[in-house]
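Supplied in structure tokens, the structure appears directly below.
The complex appears here minus one protein chain, its other protein chains still in place.
Chain nomenclature is as follows: A, B and C, assigned in order of appearance, with residue numbering initiated at 1 for each chain independently.
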């Protein structure tokens, strides 16, 4: 953003998160805290809950884990009511501050309104600029606030009409849960890039409803899976039940394939497919595509484990825990002194020497982004005595940035965007390196391979095929271009 | 406010405060911190500073004293620039929260804008409702935010035109300092109820300018008093100097008389009159109006001291420190057990027995609001052995609430609004009680008495003569009335 | 303890911990922080480091993880020097307070002295009482302070002689690292129940020395394993190298077998045996001893994983991650409301339904203590659709309390001390339950089985054969007995 007198707390508009909402259950805030706890892998930076007790809204938001903020019963007591929504925020930038923590709340003329969202609006900057020009005052730098201003200034009279009015102006990949005096609402973007599911909690007659980013959040609260919210669908939940509105032109679904590879929890079932099984099948497919003689298959924990199991099963080479993960990393760690930096310390991983010493090792990981972690891991495994180190990756090369809500760096910093696979192997120090093919990935997920005309998933990070327009990016490019021209 | 789904952090819109601003001085934030420290008596609850370094605005706000928030040089370092404004907030309600702390900042289309204000808008609720209806989202519950929204949505193009546009829509008693990319601005309400002064800092050619609630804030930063900002005047300060705009129809000034009696610091000079001298003269006038044979004149410290000195001087009865004030009360104290409550503990005051024992005592205090403190003080003085206790008050009876920025309770809780002076004397346990007359007060301040046609001061709390309309109060009354009708 | 006027901060004298020490390395405190990080699994409750810069000692201690306390470079900067010791404390009781956090430091006549210890003195209460009788003032309730008082009052003149004097008075299982002006010292108890290893850091000529509870702490700091400190050995490290003293009568070693089963990190090599391999062999042995027809082998993560892999390998039944562990539990969590409690929420574990549904499941865990966790896990697995649930435990039944430094509850609360295996199976709801036999455990660790005359390990928790006397326990029993007699 390029305002003249910009305030010094600038922040990304980018968001990757977990959302949860519940209608008609006792201790709705406590249930929401549990749901958010199960979605903790989708965001550990900050968390918040807004409850509604029938007449008033109550909010608590804080930095850190769900348990650190909502573990205390006294906090939960201050969030009364049978209705609540909640949010986990992912650490995309270092600058995050409390006023960016969701759910966002606003008093409208028609009453209170709270919203929490996962994903990314690709025209947020453009909308932000228009709204400021109109006299809207922004307190945060989140997409959610763009959204809430659009609702506030809408000329329609009902909440749902205003919501639709706002949705029609935004472009992007998102799931959101929202709460008004009258209803719990869930929305999924027209292509269904980001996930959102609907569940039932409590007994049939008296029970309530749950919305969540993933099915694992249903299990912990004892709710039953009903169905995925459909791409482009708005579900409106009140005591009369669930109503569905589909205000957008129907488009072909493009679910985010990276949720299968990395982001979703292994015990979730996403779009009908168990994530754990999918990962094992990807590993097996990878073993077929990129076999190599070896003594042990070793996962980079924790995310590489199911793929490594699949690889081991398919190849017949034993699966071993050759790398141990230290889960006690705490909030922060060592800004190392020079001496410490030379040690090349890996705080999260350590080599299990007896398993690696003298062995030909296949390492299985989910992706290579910048390559720095892979380089350290390979070094560590060699230092532990491995004779050969073969790296196998359960995704195709990450060549493009994601603008739809997954935190990837700028394209120029993606190793695969500027290096061949052989160059990458040399750079990370592996004896060989292989990625699963994009068709292999589709096959592992039960598709016949990738149909370039009608690809089933959003796989832009591997293919550059962006299914949703990127107005902010184009506008940014235009501005840089004009700066360049001006510079001549 | 009566929205359906009101959020549970409701707060008063009421504000009493100290404001300070400085243009073109090194370490503007440090200078502002010192100025705010000298204005600490105008608000101890919270404090904030926004500086401008020529390209960016920087803010720090916190609960508590100026020294606790800005005593640390590292905080000051994060507020660079030669321009800054600051604010102290008074504890009007228990619910105050950080997002209500001023200065308020907003990014407008034309750049950043910060504002801090002292006083009260009497149509803030009405404006708030209109703005929400228009789609404005409120983050705080302060008058300042009403103001900032009015600027944001103004159709004028320059900051100053938008400021005037906003000022013409608000009604109330206020002083404000504001900061844009281009200027430091100061505004005083059309009747000049709340104070604001202009000072010069640094050498003639290179020096800068100061705006402050009181002159005592000039002394601490080594600035010279130039003049009071005039009622209804906008001063616009930039490197070209000070420009003055008077957008309002000229009205007769009605400065708040309670600033003389209690609120201003004794070493300030307010509207040309030294506060300390004024208080001594009020005490002397009171001694003439309400003489009583006695052995000692004892002030209720600290605010009663100058009036007691004036009373002693006039009456010839010795002035003695018969009550000692404990200044170390800390942030909170004892929620007493029953046993402790029976002790009737006075944490702030203690009796100096040898001075009081066996004496006829005249106690001098500045006002009686609810009467509870006076009752405790009289009891304490009697327990210390006083033979007689005569209470003398250096203001007329407080019979009406203030809606212009002084924190007084609802009228029904003002002792003087429901009791005669004799009843009050009986209630607080004094042998006699007297207040200065309204004419006596005017005389002590150099006026010929109060001219009911053209009173020189705002004295609404003593007379009920409210010089500024109260739209919010009338609207509230209307609503209550219609509720009553509806109830029939 | 039964003093008349006991102070209300009573605490256990019990300790289970990780210790680390380093001599002659740049940034010794940073190196120690890394070593403690690798030992984080031995204690997450509190941590501390004392460094020595050649003339002064410097300490920092705090509650929580190593990274939370020593991740900040500014903290490390305040701990200068090339010599340091550190400590991680395990949460044995809820009452732990900062003054109990180690290392403990004292100024002696001959200079400063710091000590950190892992383990438990079995005559600490008796010694404590004697020392108090002699006029010693205790500040903490740790065994380390008993130890430090014994050194303080010793009549010997050198630090080492005083250390030996103190060691000869204590009974128990312990490893300790200590620091004086002149040397880094390491001590292991006469039977070698608790582990301690010696490593070399830096290049041969100029390099330094490391002491640590486990070898995994060497890897992270780039040190090489030299040897285990021997049972009953004192190693004294200074710039002249490592000196060894063995002041105790030589006894047969009895290393803690539970370190292999659970406590040590899988990538550590303990007494020459890799822990990970040992756990896999235990699993394999268990599969031979207690085979059962099944579809999947599922570990209770994380500690059950290697044993489950061994079980799977031996039995040929596939290994699957049927239970997912949530590592983001945070510091505290939900004091559940009644509604939440009924959900039987498992915050750390969730079932991976697709893996379990309709299957005959073998669950592999490391031990059953009270049985409550096992019961919840079995319930969860059944709720996920498992047809049969067979529990296999990679240790013999835990029938006795540990008094040597492992946190086990009182004997009466150990499920296996009061129930048969069949009763336990019924209680936890498993279709079958089996523990590895004590001989099987010894075989898996490379022994020919347990020789009751000369058992190789301390296995008191499984056999009741306590190799170190328990004076405090006997004295306690005597006192209770005399109370009973007195009661007649």
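Convention: a contact is a pair of C-beta atoms (placed from the backbone, for glycine too) under 8 Å apart; a residue touches a chain by one contact, two chains touch by 3 or more.
Predicted, not measured: the structure shown is a model, and the values here were computed from it.
One chain is not displayed; in the complete assembly it touches the shown chains B, C. Check B:54, B:222 or B:293 against the missing chain and you find that the one touching it is B:222. Contact with the omitted chain, checked across C:152, C:170, C:245 or C:427, is made by C:152. Touching the missing chain, out of C:26, C:62 or C:112, is residue C:112. The chain not displayed touches subunit C at residues 3-9, 52, 55-59, 99, 105-113, 132-139, 148-149, 152-154, 180-181. The missing chain lies against subunit B, touching residues 25-27, 30-31, 33-34, 37-38, 40-41, 44, 64-68, 70-73, 76, 216, 219-222, 265-267, 269, 274, 276-277, 302, 305-306, 309, 313, 318-321, 324, 326-337, 339-340, 343, 345-347, 350-355.
By definition in this document, only the chains that are shown with their structure count from here on.
Between the Cα centres of subunit B and subunit C there is a gap of 62 Å.
Here the spacing of subunit A and subunit B, counted between their Cα centres, is 50 Å.
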